[in-house]
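My questions all concern the structure below.
Note that this complex is displayed minus one protein chain, with the remaining chains in position.
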Amino acid sequence: MKRIALISTLLAGALLIWGTRDFPSWGDPNAPASRHVSPTYIEGTVKDTSIPNAVTSVLGDYRGYDTMFETVVIFCAGIVVISVLRRPDA
Amino acid sequence: MSPTNLHMYALATPLIGAFAVMVLGRYSRRAVAPIVLGVLSFSFAAALTVFLQVLSGGGFRYVVGNWLAPYGIELSVDHLGSLMQVLVSGVALTASVSALKSVANDLQDRQHLFFTLYLILIAGLHGLVLTADAFNVYVLLEIASITAYGLIALGRGRAIVSSFNYVIMGSTGACFYLLGIGYLYILTGTLNMADLARIIPTLQSGPALATAFSFCIVGLWIKMAFFPLHVWLPNAYSDMPDGAAVLVAPLMTKVTIYLMIRFMFSIFSPAYEFIQHAGVQQIVVGMAALGIVCASAMALGQKNLRRMLTYLIIAEVGYMVGGVWLANTQGLTGAILHIVNDALMTLCLFLAVSAIASRAGALDFESLRGLFRRMPVTMAALVVAALSMIGVPPTCGFFSKWYLLLGGIQAGQWLYVGALIFSSLVNAVLFFRVIEIAYFRTPDEGAHGSGHEAVPIREAPAAMLQPLVAAAAALVVVGLATGPLVQHVIRFALPGGF
Amino acid sequence: MDAILTEIIAKYNYWIYVVLMMIGFYAMIGKNNLVKKLLGMNIFQTAIILMFISAGVKKGGLIPIIDKQAALEHGVNSALINNPVPHVLMLTAIVVSVSVTGVALALMQRIYRRYGTLEENEILEKMDR
Partner (left out) sequence: MNLQPSTWPLAAVLISLLGTVPILLSERRPNLRETWTVLISLGKFAIIASMLPAVLEGGGYRFTLAEVLPGVAIALRVDAMGMYFALVASFLWILTSIYSIGYMRALDEHDQTRYYASFAVAMSATIGVAFSANLLTLYLFYEMLSLSTYPLVTHKQDAEARSAGRKYLTYLLGTSVALTLPAMILIYVLTGTLDFSVGGILAGKADASTVSILLVLLVFGFAKAAVMPLHGWLPAAMVAPTPVSSFLHGVAVVKVGVFSILRMVFFIFGTGLLADLNLGAVLTALASVTILGASLVALTQDNLKRRLAYSTISQLSYMILGAGMLTTAGMAGGLLHLSMHAFGKITLFLCAGAIYIAAHKSNISEMDGLGRRMPVTYAAFFMASLSIIGMPPMGGFLSKWSLVVGAIDGGQLLLVAVVLVSSLLSAAYFFPIVYRGFFARAAGENGPEEIREAPILCLIPLSVTALFCLGLFLWPSLALQLIQMVVSP
């Protein structure tokens, strides 16, 4: 079991490092992630939502649907914890 | 309520119902059933309406909060999505009738907790089916998984250990998926599926893209228990309370396969998977074939009805993954059809199991003796489901198998074709063994003569029998409706290039 | 040689995270103790979070909080402000990770109460009995 774990870990790691080969450099302002979609949030946050913090506006508004489910995750984790800890048997 | 929002209501009502059950169910146990049934019937009706709309008017995309894609989160209500929505809500409604009964027996004062999780799980599955955003999939997948962990942990005996193992495996899958999405985001800067599909062909198909693809796919494979990543499933599914198994077993793996189809064809393209990396296709179909054979063989070794079924679920996952990766129209049609059919078959089987468990107590083969006499209706439904699993017309299992075999022959994947036929034969042996045990009388009954007419019929309660009969009937009806289903729905659900 | 060096300088952050991930992943699937598995899961998730966050960095970029007045008057130069999207995604991922950890801890407590151990092989032994 341990050997399988080790081999799959090494494989996954190698694949991930190999995968970084066509990544943009760290902090590159011309990286796709910095040029596509995200600038619109930064430029639009004040205009669209009147919120100066872009993280807040994306979290609460642009991608509010995600955040709604985020709260559901906490809710159901809470329910699970309650139901697990209240098990009658030992 | 504008008609274009109905798909959102189908999702939102179970969610709201979950809170209602949580709050009201604490005070009055009697409040649970009406809320659950009401919410799910509404959800089903809404999904059906949307489905009919899509059939007549075509699919549409919906932007949440009116933020245009790719800035906001987009939902896609197309043929495939709304078909899945009908499937999810239909199965959930049917299952819940039986679950309400069995949970009332199993978990007296924790019913409201159970049904809160149950409804959130359904809402999560609706969300997964609708979403067109890659990150949103991650969040919803975790909702579905966490609720499933909780439902499993409500089971008896070693259920907590099974649940913990599932947590570890499920989180591994989710982490892999998230990693893949991270790579994709770094490469493209977007999370919207349509936008990704637009950008990915412009990128050079390099190592990063391949890594992103493989991590996402492997993550989904872990979640759907594709061989050899299946080890968590048998324990988790057999230790669940019956009420949870009737929902989780039919839907969880099937929705994940739907996600794989979305991921492969709405984010990446057939050209990427099947033309640029044709060798991978061979390997995956081979793995599917191996998975079918191994899971069927392992099912043969089981001595407990429900545990046997869990291995069959793994084999069926192999059917569908293999069908998708056959890379031809017939195979993909078969895979999509099999998502629907397998959900119904598994539903019927697990409803029957739950009905049997309510009367016979245990589910090991020995305790099934003489069941035909005691529970004729339940056993008849089980036989119908068994026929569908074996692939006997006119039950629906035959037709999806037909398409899958056709696709396999067309693709020249003889290993896969052989595995399908092998698994049909194994299914015949497996179910026949069960039926034989249940058909022949118990040893303590009289040897001959009219003596055993006296054994009383002791059927499951009506609340468990009705959904079971409905599911069994659905197997035949869907089987006979295969033609229109393929012609008017699945043909449009196939991605471009097919 | 230079090429390799620039590659290292440009990507070393990701590589560190990959190493972290490997540690976490190995612990998740290779360790016998349930607590260690759970810790491995947290390491894995933390590594992913770090990877996302570092993807949002721009050289010399500022935090994504914008002066309202200036924005309305002159507009915003997005090249100077860090990408907020990974932060948002990771807020969600952190919540998910915390929730799963909570669930797992609760389960673990029950397991410990029932079997008196958190070593997987010992639990399996006791289960068979």
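In order of appearance the chains are A, B and C, and numbering begins at 1 in each one.
Everything that follows uses one rule, which is that a contact is a pair of C-beta atoms (placed from the backbone, for glycine too) under 8 Å apart; a residue touches a chain by one contact, two chains touch by 3 or more.
Just so you know, these numbers come straight off a predicted model, no measurement behind them.
In terms of the touch definition stated at the top, the absent chain reaches B within the entire complex.
Here one chain is not drawn; of B:405, B:434 or B:493, the residue touching it is B:405. Hidden from this view is one chain, which touches subunit B at 383, 387, 390-394, 399, 402, 405-406, 409-410, 417, 421, 424-425, 428, 432, 436, 439-441, 447-453, 479-483, 486-487.
Basically, only the chains that are shown with their structure count from here on.
Centres computed as Cα averages put subunit A at a distance of 26 Å from subunit B. Averaged C-alpha coordinates put the centre of subunit A at 9 Å from the centre of subunit C.
Multi-chain contact residues of subunit B (touching two or more other chains) are listed as 135, 139, 142, 146, 149-150, 153, 160, 179, 185-186. Multi-chain contact residues of subunit C (touching two or more other chains) are listed as 21, 25, 29, 55, 85-86, 92, 96, 99-100, 103, 107, 110, 114.
For subunit A in complex with subunit B, the residues that touch the partner chain are 15-16, 18-24, 31-38, 40-41, 61-66, 69-70, 72-73, 75-77, 79-80, 82-84, 86-87. Residues 1-2, 4-6, 8-10, 12-13, 16-17, 20, 23, 25-29, 31, 33-34, 37-39, 41-43, 45-47, 50, 52-55, 58-59, 63, 66-67, 70, 73-74, 76-78, 80-81, 84-85, 87, 89-90 of subunit A are the ones that touch subunit C when the two sit in their complex. Within the complex formed with subunit C, the residues of subunit B that make contact are 135, 138-139, 142, 146, 149-150, 153, 158, 160-161, 163-164, 167-168, 171-172, 174-175, 178-179, 182, 185-186, 191.
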